[in-house]
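For this view, one protein chain was removed and the others were kept in their places.
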Amino acid sequence: MIRVQGVDFEPGAEIDRLLRGRTAVGGVASFIGIVRDDLHGPALRAMTLEHYPGMTERMLAAIEQEANRRWRLSASLIIHRYGRMVPGDRIVLVVTAAPHRQEALESCQFLIDWLKTKAPFWKREETEEGEHWVEAQVRDDVAAAKWQTEPSAN
Amino acid sequence: MIRVQGVDFEPGAEIDRLLRGRTAVGGVASFIGIVRDDLHGPALRAMTLEHYPGMTERMLAAIEQEANRRWRLSASLIIHRYGRMVPGDRIVLVVTAAPHRQEALESCQFLIDWLKTKAPFWKREETEEGEHWVEAQVRDDVAAAKWQTEPSAN
Amino acid sequence: MEVLYFAWVRDRVGTAREQVDPPESVSTVGELARWLASRSNGHAAAFRDCELLRAAVNQEHVPFGHPVAAGDEVAFFPPMTGG
Partner (left out) sequence: MEVLYFAWVRDRVGTAREQVDPPESVSTVGELARWLASRSNGHAAAFRDCELLRAAVNQEHVPFGHPVAAGDEVAFFPPMTGG
């Protein structure tokens, strides 16, 4: 399940809803991305996430589908926000549920790594010294690229 | 922070409490272990987790300390329940928060892998066909052993 | 053909989307980018270094050699920074 929204979400409530009625789940992995006030550089006042409506939903659905092709998941959820947020605000939630923990943990990592480089979102930061677009990180490409090959069977 | 308790916990509330007042956190990884009704074999009625009071707390604290030695974490939490639980009940919660997602995700996986083989808990299952102690899984030893070497720096 | 711009590409071009009707000689994303660059100083600034840009045709990521045709929705944007 994927959702692209401007408003905040409650991770605990989302996880509860995702698991309702499922008894074959042994492990639930989740990741929450949060607006971070970097300790280096000028203090962050706010961050605005722009996205490409339509394509965002398509890419998130495709990424989720790929995770479900690679791992045997009981349920999965991606929520990604757009709009203006301040340090400490939640940006993204990824949840994966599976019979065994390894499948849940690996697929959660996969989803967030792929999402970083494939979902059409762009961050603009407002700091004490002005505004700027955040540049893509090479390490995010590296993290996404390691999933180009299939995961080891377990 | 570690807790060993008989009662249930609320993952969302625990994560919120752990993050309160922290602005340098960019990623929060969590894992929830749940009593699973295996699709193979006789239906599971309940599971009782026995533990070694005193040693459990020592081991969980040691494992958490090791994670904080290996990764630069902003906060971490392990909650492990003991006692009788039914399918769908939460058993364990691991949460790690870090400036960057990779540190949070890796340390979360490390904590649950180590906990599985190093924390003194034993599961007894009640099924339709009777009761039995759950046997340790070789794959859990394999998962824990891969962390014997240090993680790659990132 | 509808062209969309995001993030600093939009800032430089000065608009989020525009309807364009390129000549028939424009048959790929790369050729479209070169043609768009000639439309204004803003466009020129946006397309100055195409290696910094990514493109999508009909909401699918594509390389700059990908074909474009009338009726397509084409988007130009910097590498993504979500998550």
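Quick notes on this one:
First chain written, first letter: the chains are A, B and C, and each begins at residue 1.
In the analysis below, a contact is a pair of C-beta atoms (placed from the backbone, for glycine too) under 8 Å apart; a residue touches a chain by one contact, two chains touch by 3 or more.
All of these numbers come straight from a predicted model, not from anything done at the bench.
Although it is not drawn here, the omitted chain touches the following shown chains in the complete assembly: B. Residue B:91 is the one among B:2, B:91 or B:104 that touches the chain missing from this view.
Residue-wise, the contact with the chain that is not shown comes from B:123, picked out of B:22, B:70 or B:123. In the full complex, subunit B touches the hidden chain at residues 33, 49-52, 54-55, 58, 80, 91-92, 112, 115-124, 133-137, 140.
Following the convention adopted for this analysis, only the chains that are shown with their structure count from here on.
Put simply, the C-alpha centre of subunit A and that of subunit C have 27 angstrom between them. Look at where the CA atoms of subunit A average out and do the same for subunit B: the two points lie 22 Å apart.
One inter-chain figure worth recording: subunit B and subunit C are separated by 48 Å, centre to centre, where each centre is the mean of the chain's CA atoms. The set of subunit A residues that touch two or more partner chains comprises 33, 112. Of all residues in subunit C, those that touch two or more other chains are 83.
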